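Contents: one structure, followed by commentary.
With one protein chain held back, the other chains of the complex are shown just where they sit.
Chain nomenclature is as follows: A and B, assigned in order of appearance, with residue numbering initiated at 1 for each chain independently.
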Amino acid sequence: MELGPAGSGGREPGRLREGLRVYRLVAGAWIRSTMAYRASFVMTAFGNFASTALDFVAILLMFTRVDGLAGWSLPDVAFLYGLSATSFGLADLAVGSVEGLGRRVRDGTLDLLFLRPAPVLAQLAADRFALRRLGRITQGLLVLGWALAAVDVAWTPLKVLLMPVMVVSGGVIFGAVFVGGSAFQFAAQDASEVQNAFTYGGVTLLQYPPTVFARELVRGVTFVLPLAFVDWVPASYVLGRPLPLDLPAWTAFLPPLVAAVCCALAGLAWRAGVRSYRSTGS
Amino acid sequence: MGAGRLYAAVAAGGFRRYATYRVATAAGVFTNTVFGLILVYTYLALWDVRPHLGGYDRAQAVTYVWLGQACLAALAIGGGGVEDELIERIRTGDIAIDLYRPADLQLWWLAGDLGRAVFQLLGRGVAPFVLGSLLFPVALPSDVLTWTAFLGTVLLAMLVSFGIRYLVALSTFWLMDGRGALQMMMITGFFCSGMLLPLNVFPGALGDVVRVLPWSSLLQAPADVLLGRAGALGTYLFQAAWAVALLLAGRLLQSVATRRVVVQGG
Partner (left out) sequence: MVDGGTVGEGTPDGADAVNAAADGGRTAGAGAGGGFIELDRVEKVFAVRRRTGLLRSERREVRAVDALSFTVARGEMVGYIGPNGAGKSTTVKMLTGILTPSGGRLRVAGIDPARERTRLAQRIGVVFGQRTTLWWDLPLIDSYRLMHRMYRIPRARYRENLDRCVELLELGDLLDVPVRQLSLGQRMRGDIAAALLHDPEVLYLDEPTIGLDVVSKARVREFLRDLNAERGTTVLLTTHDLQDIEQVCSRVMVIDHGRLVYDGPLAGLHEAGGSERVLVVDLERELPPIEAPPARVVRVEGPRQWLAFPAAQSAAPLVARIAAEHPLVDLSVREPDIEAVIARMYAATAPVTPP
């Protein structure tokens, strides 16, 4: 993943490593400071757990009145939910802080990141590293664990292998959405809510079966903003269901590739954003 | 009436403050529309299986979704109203300055919040609602009377909403940090107001309980009046009872809290 801003020696091979190094440094400092107030950490992490679990509560409430949703049982939907929530939780933990970009442009504190000998994106992503976001990951994993025990799947080595690949690729895809959305905030600093539509909206969308939604919407999140590869496409394969849009089975193994393409595009958007910021100062 | 004019000016100020953020408002409309779309499809899937779930038909369920998106920001169901600023002022001690104003603390903040709520209803609420009504079949009343009655319930919902948030904000006097309380408020608000799912879809006893809690005044009550499933008068009485109870509780807590401030010298 390209962590470097434009025009500052981006071709150096060590930039990615330098970005990760600085990311670890800054995130580490925040983790240490969080752990200094352990009780407060436990409470905020629990708050994060409870508030992000609301979506699953809504699903449970629905299933008190029906046995299936668009042909999917509760364990199947829980499987989707667990995958989506865990992937998103990982992205939110790792790079969720970038959504504060618009505020930093407005109050002028973004400039400070340009003064340090480190990639701006790495500094921004690690800023205020919020360990409480483990709450979302935890509830996502709990639901996923229950779903794995409850779903009726004929496991093959390939399907087992696909599980971690799915979660990690999904996290990277959501991470790219976070970064791309922040790059958009260079152009419209007050429009951070637009980003919410794609991040938080995306994770909500993917918690329900693709068969619930209109075909055009499914097409959009498959071919335009390829969120479908976070769980819909690979999870349908694992569950032995027809893939959305009648995609062939091999597309279930595309998530890593899709994630790589998303990263490249987000990187380009970020570079363009930084370049315009450095030429306009706003 | 001088006092009335003062609070009207405060309310107008609250309206204008939010009206200046045009891009943020447009972004909010976009986000509410996206979430509305997602919810509409899931509700439709639900109503496909159970066509008369909770006594709603498909069009009514769709209408409920867009009403929720229209009211979410205005009624600050997940937070985001004046309570954030109020909490900050209590935390920093600036609240002591407010106490010296020749105005009632609760009415002052209520007026500001009403101004905000009216702006967000118009600026952020109307567009997703209209857009949703154009894209999906909805069940809207054709008579002016129902619409007027509906607006009355929304206004009362604003009072109840403020009543809840004012109590939460005042808790900062004792907790010194509003984050935990705000998060609890958000979780309870989403669950009990019907933002997740209409309260009449909730199963059994749980459904009975949430229907009498104050949060049902926020979304469920206006929805029932708009969808013609509840009479205006009964709904008004229910909402007004909660509004009065919450605002009175707020006054009581306020007087205890301000006595603390005076004793501690700020």
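Here, a residue touches a chain if its C-beta (ideal position, glycine included) is under 8 Å from a C-beta of that chain, and two chains touch if they have at least 3 such contacts.
Keep in mind that what you see is a predicted model, and the values were worked out from it rather than measured.
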Statement: Only these shown chains touch the missing one, namely A
- prompt: Which one, A:V42, A:L112 or A:A214, makes contact with the chain that was left out?
  reply: A:L112
- request: Return the single residue from A:R103, A:R241 or A:R278 that touches the missing chain.
  value: A:R278
- prompt: Residues of chain A in contact with the chain that isn't shown?
  reply: 5, 7-9, 22, 25-26, 29-30, 32-33, 107-109, 111-112, 114-119, 127-128, 278-281
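What we mean here is this: only the chains that are shown with their structure count from here on.
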Averaged-CA centre spacing for the pair chain B and chain A, given as whole angstrom: 30
Query: What does chain A use to touch chain B in their complex?
result: 43-44, 47, 50-51, 54, 57-58, 61-62, 64-70, 188-194, 196-198, 201, 204-205, 208-209, 211-214, 217
In the complex, chain B residues that touch chain A: 21-24, 26-28, 30-31, 34-35, 37-38, 41-42, 44-46, 48-50, 53, 179-180, 183-184, 186-187, 190-191, 196-197, 201-203
